[in-house]
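Below is one structure, written out as structure tokens, with a few remarks after it.
One protein chain omitted, others in place.
On to chain A.
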Amino acid sequence: MSRLTKKSPSVCTDEPLENPDLCQRFDCLRQLLRSCFGPSGRLKHIRNNIGGHVITTSTSSVLLSAASSSQPAVRLLTTSILNHVSRFSDCGLFAAVLCLSLVDQAARRQSGLRRDVAIRVNKHLLRMCTDYLQREDCGCKVRLDFCSSRSLITLARSVISSKPGCVLTELEAVHISKLAVQAFVLTVPCDSPGTVRLGRTVTVSVEGQPVLDSAVFSGLLLDVPDASSLGNVENLQSNPLQMVLLGVSLSGDLSDLGDGTLEVHRGADADSQVLDQLLELGKQVVKDEVKLFVCQKVIHPVLQQYLRQHGVVVVERVGAALMEPLSQLTGAQPVATLQTTIPAKAYGQVKDLTIRQFGSKTMLHLHPAGEPVICTMILCHRNETMLNELKVACQKTEHVLRLTLREPSALLGGGCTETHLAAYIRNKSVHEAPEAAKVLGCSQSQYLLGLEAFCRSLESVAAALQHSGGSSLIDLTHGHHWTLHSDTAEIQREDALGSCGCGLVESGPHVKWTHLNTKYSDFSPAPLSKNAAVYPRVLDSFTAKINALQVAVETANLVLDIRYIIQDVN
């Protein structure tokens, strides 16, 4: 009989958003995430109460999964953001900060904005934003040019420099960004008609080496603990080299037979029978002129010895994760049956083999025979924590670069997209307020309150880029974002500002600014004149950001719509 336990009744909270405790939690989370945002974001040290690993990070995915809350409304929000990050790898903090600002603006009682109106207005304005961003003439969007690597490198650098936990100098950041773009380009096949299948970048991290030693190689690098056993790798003459890939254990153990009991009678020497069979396999491989023998699992030493004697390079224990890239690189099909002869089409090819040394690591480099869609990125950094953060940053960069293949656009970074959007929406909505209020079923004043809350939330994301007490400004022509350091006097403002957040607008006597948190009269943000010589300094992923924007607003709407919480305490 199954054990029966009595379920205890759930704990209920009525009107949770009126509850100061929850508001405080949201506020705390907002402060925390804001302080991590952007290239000058502050790092967080995460340690749990039972000791263990300490993480230093400013990445939303790491932060949010580490700082999990038991409060259901907070968890609803964090899971939404984490889901976004798992799909798009970028703009997690942007989504989180925007969402929390929207909640904060609408939940404030003194603002006089009704929550249900806020939800409708948010939805309406979100639609306006996405429509604008999708437009060809959108003022904060740039078309990516695949003829030059410049904009791709800028995009990559924006992602990498937004992770201050990597602790990179300017030069190192540029180096890593270039590597990321190089790796991305290597994984895009050039001449495959029809459905394109992207290759893969395999990342190998090497601790204790300078960052500038990081490199990208086409082909695969396999870890070989004992380089001396490899023998005369460099002297292999034939080109390309025949290779075979084994997906089963070649240890010679009988345990692979099945789950049943094995009874071995006297006189039956099962082990030697199995070993004989392995050597049969070896003979066939040698006969077929295989020069490289790779196995996912362990290889019996006798077989290894036999193969080496016949000039075959043997690599064992490569692990399941590398099997698919290996197969993709060499064209070999993994073999999992030992009894039957290996069909010719199971063999693959590599162009060349070389041995490379990275710090303490020795690696065997498999050069691709055909088009190189598989590449290996060697990432070096001074210590493990930074290396881990750098690895995460590079994976995210790879994903962001891949997203450009679907939608070859990027958004201006440095807070310029946010302020520009806010200025655009303010201008457009103020003129449409009477009709919009009617459609949304609310009064015009409520609509304007909702509009203000939405625009302020957008602007507060731009302002969150600033962490050293400076102030955020917006120019009244293009609606770009500018940062003014706290030690600058108002008179010198024009010189001190230099250029806007994304670097496209230069300061000058004709430019007028206002502080972000002040009311300014609405204006239609002018598109920039096409100046071929000026390139944006900071670019954000278009696909990731537009999804982040939508997820942030939808999540904020969900949170604002909560009337009751029922918590199962079982």
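Quick notes on this one:
Going forward, contacts are C-beta pairs under 8 Å (C-beta built on N, C-alpha and C of every residue); 3 or more make two chains touch, one makes a residue touch a chain; residues count from 1.
Following the convention adopted for this analysis, contacts and distances are computed from a predicted model.
UniProt lists the omitted chain of the complex under the protein name "Bardet-Biedl syndrome 10" (options: "Ribonuclease", "NEDD8-activating enzyme E1 catalytic subunit", "Cell division control protein 45 homolog" or "Bardet-Biedl syndrome 10"). When you scan A:R87, A:R108, A:H485 or A:H515 for touch with the missing chain, the hit is A:R87. If you put the hidden chain back, the residue from A:N19, A:S149, A:T203 or A:Q333 that touches it is A:Q333. Considering the full assembly, A:G194 is the residue among A:G194, A:P225, A:G469 or A:P509 that touches the omitted chain.
Residues touching the missing chain, restricted to chain A, are 1-2, 4-10, 12, 14, 16, 72-73, 75-76, 79-80, 83-88, 116, 119-120, 123, 194-195, 197, 247-248, 254, 257-270, 273-274, 277, 324, 327-328, 333-340, 343, 345-346, 547, 550-551, 554-555, 557-558, 561-568, 570 (touch as defined at the top).
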